[in-house]
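Missing here: one protein chain of the complex. Every other protein chain is in place.
Should a chain be cited, it is by its letter among A and B, assigned in written order, with residues numbered from 1 in that chain.
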Amino acid sequence: MSTSAGDSLDGGAAGTTRPPGPVDGPITPQPTNDAGASGATSKSGTPRLQMTGISKRYGAVRAIRHADLEVYPGQVLALVGENGAGKSTLIKILSGAVVADTGTITYEGREVSISSTSDAMALGVATVYQEPQLFSELTVSENIFLGREIRKAGRIDWSVQNAKVVELLALLDLPARYATAVVGDLSIAEQQQVSIAKALAGDATILILDEPSAILTDAEIEVLFRVVRRLTTSGVSVIYISHRLDELFRISDDVLVMRDGRTIDTYPITELSVRKVVELMVGGILSETKHERRIDASATPRLELVGLGRHGEFHDVDVQVRPGEIVGLYGLVGSGVAEIADSVYGIDQADTGHILLDGQAVQPRSPRHAQRLGIGLLPANRKQQGMFSFQSIMFNISAGHLSLLSHLKVWVDRGKERAVAQDMIRRLAVKTPSENQHIGAMSGGNAQKVVLARQLVERPQVLVLAEPTQGVDVGAKEEIHRIIAELADAGTAVLVVTSDLPEAIRISDRLQVVRNGTTTVEFGPDATQVDVLAAAAGDVDHPPSPAPTAPDTQSGSTEHSKEVS
Amino acid sequence: MSVPTTAEPDSGQANPRPPAATATESVPARIIRALLTQRIVLLAVLIVLVVAYFSILGAGGYLTASYDFDYLSAALINAVPLAMLGFAQLIVILSGRGGIDLSVGAIVSLAGMIFGFAYGQWGWPLWTAILLTAAVGTVLGLLNGLLVAYIGFPALIATLATYYAYKSLAVVVNNQRPISTKPIQDLYESTAQSVSLPLIGDYIPDVPKGIFLFLLPTVIVVWLLLARTTYGRRVYAIGTNDVAARWSAIDVRATRAGAYALSGLISGLVAVVTVGQFASARPDAGVSGNGMALPAITIAVLGGVAITGGIGRVSGIVLATVLIVWTNAGIRLAFEGNAGPQYQLLALGLLLVFSALLNGFALRRYGGVS
Partner (left out) sequence: MSTATVHDQPPTSTKRQRILAPPVTGQEIVLLGVIAVLWLVLGFTTPAFMSAGSIQPLLGAVAPIALIGIGMTVVIITGGIDVSVGASIAVCSVIIAKLVLVQAGLGLPVAVITGIVVGGLLGLLNGALIAYGRVHAIIITFGTANLFLWLSLKLFNSSTVNNIPDTLAALGNGSAGRTAGVPNSFLITVVLVALAWVYLRHTAGGRHFYAIGGDQLAAQLAGVKVRQRILIAYLLTGLLVGLASCIVVAQGSNLGQNVGTGKELAVIAAVVIGGTSITGGRGSVLGTVLGALLVQTVASGVTQLGWRSELSDLFVGVAIIIAVGADLIRERARRKR
């Protein structure tokens, strides 16, 4: 990310008394934008909560440089920003999971300190995380009141407790019988609604919804919105985090934009469009000059996905990757993009469509099978799916290639194993004293290189990289991008699945956007972040190309539009 | 389920572990670190202390017999089944997902009865009978493996169920009668008796035959298996992180099922040793009294095997066995009559609780034990 945007914005980020005027060079928001006064109707009187001058660093990483936030009773404040912009850290500070380094928080005019989750709860700040934090064996009623049960004569007063739960459920449009349902029997969407009910049970005045829509279907989102509106009419403030920008126009009053660890400003939703939000999020960054790679467009695609689908996750996915080409698949959380990568690697098999390797249809049944077919995959979740934590670098690299690095597939060839590990450490510039170092003690970037090295021992024909630089510092990110480019130069077909927009644009020869479970628009190397993000976030009004097909008309979506560059 | 308070981002610099030993650390601090984090060092020190303690007691005339090298060497025969079953537990615990094998004692009983039939009654040649017994043990272990790895039973439950089933079959198969025909009785000679080693035999004490016939081969084979073969690598991989193992194209289920089959195989061999030791194939050989699983698990934990999988070494098992066997040997000399075996229980229990607490402490203080 560029740093050009940051400094000039300090004035704008100073808070409520923001002087009107241009916010950033190339982007000119509405000149009449004075959010504090004339914005949404819901803003009246003093703010319920103000965060001023918040900053937070983790080690050398400055997660938040300077953030201001204020939220009013009955207001829906959307918080948007790219991955790594600092949204989640800001929310963690507000919910007490993390303590800020600097800055003040005032609640209804008096200064408060939030140093634990219980402090936050006492103020009425309740957070609903994307993954419901519930006890699946207990009933809805028990989950909602766990730790604060209503008791009578030593026993839980079920009838009083259930009556309250039924009230809460009614607020959320859920039938009363859910009160006694075991949470494990509910769908994810229902569980999330239970989480909301749980948050409300504590008499929440500020409700934080962290990407609630990512796991919901459209109908379920409708219900969610109704709930949010009902809550705001009763005076609850809602802070709503979402990557799906089109939603914001249906639910939020104001939008607070974060970029590079700073809050840019709060804008009334009436003055924005999806495209404008995207521009604010991305800032005025010129697209970098990229290394141009020559790809033989007539070559048979090494990897081709034709109408690939898996029930409930993605459908009609069409992707072609030629030898030496890097194709990016960019999609927001919940768009289905991660599941597409999994099916190519045989983790979960697709149930419709085909996967073609060099024109031959294949069906990877398992990662083992995929590897034999010449497909490699760098998993998205390094700690869970990639690392053997308390084992050496050498172990971590050789684990996926024991047949190759052994005599007769039985006896480990330790000399060869060591040589390969040393070679990989050198090629990928892993910073370590030796190949015997435990991977668990390494930095994220170095560990990621080791996990990547595992995929390169037997050079795969097709390499799928899921979130290749997540949780990696800037230097290592550069190097990993360089490695990926070198692999492609050497003829590997590379498919990069990422939710990191600058990365997607920077690394891909072609970039396809996945939205609502299917591939939609395609961009060439000169794509801008604004265009791509707008397409992914659901901007159907400002077409960089013919409008992407609607998600529910499946028949039409195969003939997705392409922008030829 | 993750909890929101784990707030530390996976940033490049975030390093949750304390730094490795550095040159600035003082010598005492380094010794303490080695004792706490390297189980082998701790066990070696304990063995030296135990031997020294009982030697001093012996020199002072407080023991009923001499605690000398001949005695220690003869005591090693007790190490044979203990250490071998310790290896069986090592392999299944290494394989992760709560790996444990409660059924080893019952397999020893059942496979021992089969050995009794084959060698003692059907007149099979010794080696064929041993092969058959090993095969039976493997099959019984494999059933555990299938239940755990392919159907998804918690290891504790699956092996508890098969413990009951095998135990019952061992008793029923010969109507609760032991088999102690002439060939079986003669076996005692070839396992429990001590022999003088050729060449160096004059300089070191006589060593029980079973050590050479069963224990040493098992030590070497298990060590080579875990440290040198691709299968060993896979076991460590699935025990460390079985999701990552799957994503690294390892057949997690086959590898895990194999661990239980190996545990059964070793139990089958222990059955042969036990029949030799008792000079009789007894239907309750592996389950009488405290059974065999409990001491074997104790050995494994004492030897530094992490119950969560992926951590543990053959050398730890060997040293833990030696420590227990020599401690027991000393206790036998220090107490008259039945008090000896009782204090062995005390020693075993204290060692286990102590080592578990130590593991927990080392994990929090230094980030792990190796």
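Here are some notes:
Please note the rule applied: a residue touches a chain if its C-beta (ideal position, glycine included) is under 8 Å from a C-beta of that chain, and two chains touch if they have at least 3 such contacts.
This one's a predicted model, so the numbers in the text were calculated from it and none came from an experiment.
Here one chain is not drawn; of A:T106, A:T180 or A:T352, the residue touching it is A:T180. If you put the hidden chain back, the residue from B:A165, B:L213 or B:A254 that touches it is B:A165. Between the chain not shown and the residues A:E108, A:E149, A:E167 or A:D358, the one that touches is A:E149.
Within the entire complex, the positions of subunit B that touch the omitted partner chain are 1, 3, 5, 100, 102, 147, 151-154, 156-158, 160-169, 171-172, 175-176, 289-290, 294, 297-298, 301, 307, 337-339, 341-343, 345-346, 348-353, 356-357, 359-360, 364. Mapped onto subunit A, the interface with the missing chain covers residues 117-118, 133, 135-139, 142, 146-149, 151, 154-156, 158-159, 162, 166, 175-182, 184-187, 190.
Everything that follows uses one rule, which is that only the chains that are shown with their structure count from here on.
Put simply, the C-alpha centre of subunit A and that of subunit B have 47 angstrom between them. Residues of subunit A touching subunit B in their complex: 58-61, 63, 89, 92, 95, 97-98, 117, 127, 129, 131, 133, 345, 347, 366-368, 370-371, 377, 379, 382-391, 395, 398-400, 402-403, 406, 409-412, 414, 440-445, 454, 470-476.
The touching residues of subunit B, when paired with subunit A in their complex, are 1-5, 7-15, 17, 20, 228-234, 236-237, 240-241, 243-251, 310-311, 368, 370.
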